[in-house]
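Only a single protein chain was left out; the remaining protein chains are all shown in position.
For chain A:
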Amino acid sequence: MSVATPRSDSSTTGASADPVVEALKQHFGDQAIREQDTLTGLPVLWVAREALTDVIGFLRNMPQPFEMLFDLSALDERLRGQRHGLPDADFTVFYHLLSVSRNRDVMLKVALAEGDLALPSIVSLYPNANWYEREVWDMFGIDFRGHPHLARILMPPTWHGHPLRKDYPARATEFDPYTLTVEGQDKEQQALQFDPEAWGMRRGNDDTEFMFLNLGPNHPSAHGAFRIVLQLDGEEIVDCVPDIGYHHRGAEKMAERQSWHSFIPYTDRIDYTGGVMNNLPYILAAEKLAGIQVTSRAETIRVMMAELFRINSHLLFLGTYLQDLGAMTPVFFTFTDRQKAYEVIEAITGFRMHPAWYRIGGVAHDLPNGWDRLMQGFLDWMPKRLREYERVMMENAIVIERTRHIAAFNTKEALAWGVTGPNLRATGCDFDLRKQRPYSGYENFDFEIPLGANGDAFDRGQLRIDEMRQSLRIIQQCVDNMPAGDYKADHPLTTPPPRDKMLQHIETLITHFLQVSWGPVLKPNESLQMIEATKGINSYYLTSDGNTMSYRTRIRTPSFPHLQQIPMLMRGGFVPDLIAHLGSIDFVMADVDR
């Protein structure tokens, strides 16, 4: 699949110059498309509810189409103070579309009034809209007409209210303390019972009666609190229904009451194997809002640590992937390597899994003396291990037999389901944001993007070994060419602000004090940053209302669409294939439910 060359104008501000916007205006008329000026770097267009399906259909079917529905969520506008020039709205639903062939995005927004919270569903245009629309219904109570099964997805079926509405309390301590009674236990367990009819499933056909097998929410192969109900004919999967929401920590709501700075530790825990990798999109989006340009040393340190966490996450993947295929030993080997990585991570950041080490405007502190020796030790250790994994595991006949042509999909299907990251590249699609839309100085590094060919469970495993090699290459370049200079930008909104400035006179001391106690105030605007995270594309879409806290933080995680795609792949497969596929997706539930 061909992919457009990288854009040079990474911060597109003149949205009207965008050929897609021009085409839309030509087709629907100037009045139908209303542009909003933001810091997101992509055209943000308001369209009327009536025109929505046509506009999305137009973008979906134009030459070099927008193949992927990247994100879909909503915003409760009712308490937003700074809305100059925006259409009247109580709620806004936004659709973020991505075109791989154009390497461009477009965001559509629809204004809704409180009394009439309904929209046409776009499931027929983008199959992955299904879960996103269910999430918007669950979190905001917005109805999608024509949706095949608009039920709660993150909250339990017995839940009352829509948590991301501004009038819904955030804290658990604002509610009555949690108690579980015998009666309540029975009721909740009843509510979790799977009802095939509700999902339009038959209990049998003329010859056989189907068996419904409940896998999860606690199953050794489910990688956390994930449940999938299988409709089985013997060992063949007729259909299946993934059930998520057992790991919903309300991170998006949490962002609405944490300062810009104090939300950073929560990002670490989104993709909890990715560590500081998660800080990166949030920090970069916040820096866009603040207008901070970080030093090249800070950028390089960030890239180095992010890549180290990529290796760490991929090692965990490799161990558990092979364990799911029945190999007990690899997990002991890869965790030994992870321990070696943690020794470096701990020496540099002071923590293992969730260092929360990046700061708005830089990183928490400078690299310690002797870091390069430690890092070099890790870089020297890894290559022979990777070769060994390849030799022992990926060339193993059983592994090949279990994974070749299992749960395979092509690029077109991947894009239609919103699949990104290594799982997309395993289909042969060369789309890696580090190359296509370089951020944080990735354009300065020399590395390659490994690609698969078959898009099957084997390629997804092999690709990650190749990716680790490339990450080692990037880290080596960081070690060899670490720029000198400051680890933090000299900017008034950098958190924490530079201390030596504070010591000079009272005015800066007051500003420093307010910044440390309340946190920085960011100007009202919207910004968005996507990065190539460990599991796919992770993005943070921040809306500031000119406050010390975010008005809305939308976290788009890669694992959410990856799980949604499972039924499409598994129909007609066998139960062991499902286990092999679950192992090859590389997901963690916090990255799905947030």
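Keep this in mind: contacts are C-beta pairs under 8 Å (C-beta built on N, C-alpha and C of every residue); 3 or more make two chains touch, one makes a residue touch a chain; residues count from 1.
By our rule, contacts and distances are computed from a predicted model.
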item: Protein name (UniProt record) of the chain left out of view, among "NADH-quinone oxidoreductase subunit B", "sulfate adenylyltransferase", "Xanthine dehydrogenase" or "TRAP transporter small permease protein"; value: "NADH-quinone oxidoreductase subunit B"
item: Option from A:R78, A:H149 or A:R171 whose C-beta touches the chain left out; value: A:R171
item: Residue of A:L86, A:A347 or A:L514 in touch with the missing chain, whole complex considered; value: A:A347
item: Touching residue (missing chain; options A:L98, A:V136 or A:L374); value: A:L374
item: Among A:F28, A:F212, A:F335 or A:F574, residue touching the chain not depicted; value: A:F335
item: Residues of chain A (touch criterion as defined above) contacting the omitted chain; value: 154-156, 163, 168-173, 175, 177-186, 188-189, 192, 217-218, 220, 224-225, 245-250, 253-254, 265-266, 269, 272-273, 316, 331-333, 335-336, 338-339, 347-348, 350, 352-354, 365-366, 368-371, 373-374, 588-590
